[in-house]
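Heads up, one of the protein chains got dropped from this complex, but the rest are sitting where they should.
By written order: A and B. Residues from 1 in each chain.
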Amino acid sequence: MPTENAPREVPTENAPGEVPAENAPREVPTENAPREVPAENAPGEMPAENAPGEMPAENAPGEMPTENAPGQIQYRRCARNVIISGGAVIMFGLWGLLKSVFYYSLNRIDLVNLLAPELSESLRGQGAQVYRIVNTILFFMFLLIVNLGLPIRIYIGRSAAADARGVKKKSVIYIVLSALIGILLVAGFIRSFDAVPISDIPEEVIRGMSPSDVINLTSAASCFVLTWYAIRLRIMRRELDKEGRRPYVA
Amino acid sequence: MTRINRIENFLIGLLMIAGSIALAINPEESLPVITAIMSVSLWIYGIRMMVYYLTMARHMVGGLRVLFRAILMLDLGYFAMGLTEIPLLYVMLYLAVMHGISGVINMLRVREAIRLEAPSWRLNFFQGAVDVVTAALCLIMIRSTKLAVYIYAAGVLYSGCIRVIQAFRKTTSVYVQ
Partner (left out) sequence: MQEDFHYYATYCAAYIAGFSHEESLAICYSAQFVDNCSETLLEKIRAPRDAATTQLQLELMDARTDLLARHAITRIWSSFHFLPRDLFAPVKGGKMYCSKYRLICGPNGDLLKETVELARGKSLQAVGIAMHVLADTWAHMYFAGTPSLVINNIDAHFFEMREADGVPVRRKIRFHRNIAAGDDLETGAMIGTPAQMDENSVFNLGHGRAGHLPDYSFARYVYMPAWNGYQEVFKDNPSDYYHAFCQMVYALRFLRGELKEFRTETYDFERVQPYEEEIRTILNRRQPNACADWKAFGEKLSGETIGAFDIEAYQKEYKEAGEEEKPRTAPGMFFDAARAQKSMVTDRIFSSGNLLAGLSIRIGDIGSLKDLRGKKK
């Protein structure tokens, strides 16, 4: 920085906090001396048209560009929840797949022995490699069967996101499928209490509920949440489209 | 920090120091304990996320995402607890990744400190070097139960000491009117 333009150095004889003499407000020539500012010219309250946050008229690109009518806020909330629930439907499906993989590989489950014990002995005679290959094939088949619902979940999740964003006109199939999966999961949970007398069910539910029951019920809940919000979204969209006020959803 | 925070920090710190010593005494028996701690930590993380959703995230735009993640974390914790064993491999990989990341950040700090000519670069360099060497050891001696236990115990010991020190730190801001 050129020394002639260096920021003023504070003379050491001036105590901290005091404004040094040579830094006191510069003497203003008398013709420019601050005068008593008449009330009507004092820096005062902001005229309403220039209030903070509002754009002065000469810079305004038109009306305030936000979409905050009550219906529009609710629509955005609904759309966001459809996207999130759709993501949750996919996520629970993927988690189910991952759990199967981890469970069987970390616990080193012998699927051949589990599913066909009589075959196990004869296969062992063929050699360890053959046994391992058959085990691996069974493992992948098992994964495929147990996670058949995964492609459907992915379809539901992606359709929900596209529908909420208004990217494509989506049919109601994904909503129906979502409700169906939720019902199947709940039915599966209820069926596990088939042999239990009705009067004992509440106690049995609390005692016998396993972590996978919890995740299945939550997965079902995400499907129902998605169904609920997706239906609401369609109803709101119809009303807002009539008024030409459908808001942006990213 | 309020008095309750200080007491809490002090007690937790002492517990962590005692725990780290207990782990290091018998490495073979400590490994299942460590894997159990890691599983329980996941479950506790899920609970905390759930509480976070109920107290704060439900007010947030897109807060529903937090709820679903909380449930997933809870199930992950349950799942980990239900496994009969977590192989040593995964424990070592976890330790290697944690120390590796910490080491890289410290080295970046060293670069920044040298650029600004700050004296703190020496301490950061030492910490970074320790982390990087630890991460490398975890990968090289990936089948060593003793190493896994000692490294984990050292981390717990360090965290415990920090907590105890913090319990005694003066933290009150002074406002001179």
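Throughout what follows, a residue touches a chain if its C-beta (ideal position, glycine included) is under 8 Å from a C-beta of that chain, and two chains touch if they have at least 3 such contacts.
For clarity, every value in this text was computed on a predicted model and none was experimentally measured.
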Candidates B:L14, B:V33, B:M81 or B:I105 - the one touching the absent chain:
B:I105
One chain is left out of this view; which of A:R80, A:R153 or A:R246 touches it in the full complex?
A:R80
Which one touches the absent chain: B:L11, B:I25, B:V40 or B:M56?
B:M56
Touch rule applied to chain A and the missing chain gives residues 1-2, 5-10, 12, 14-17, 19, 23, 25-26, 28, 34, 41, 43-46, 50, 52-56, 59, 61-62, 64-68, 73-74, 76-77, 80, 248-250
Contact footprint on chain B, counting only the chain that is left out
1-3, 5-6, 49, 52, 55-57, 59-63, 65-66, 69, 105-106, 108-109, 112-113, 116-120, 124, 162, 166, 169-177
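As a convention for this text, only the chains that are shown with their structure count from here on.
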Just the number, please: Cα centre separation of chain A and chain B in whole Å.
27
Chain B residues within the chain A interface of the complex:
61-62, 64-65, 68, 71-72, 74-75, 78-79, 82-87
Quick one: which bits of chain A touch chain B in the complex? Just the residue numbers, please.
80-81, 84-85, 87-88, 91-92, 95, 99, 102-103, 106-107, 211-212, 214-215, 218, 222, 225
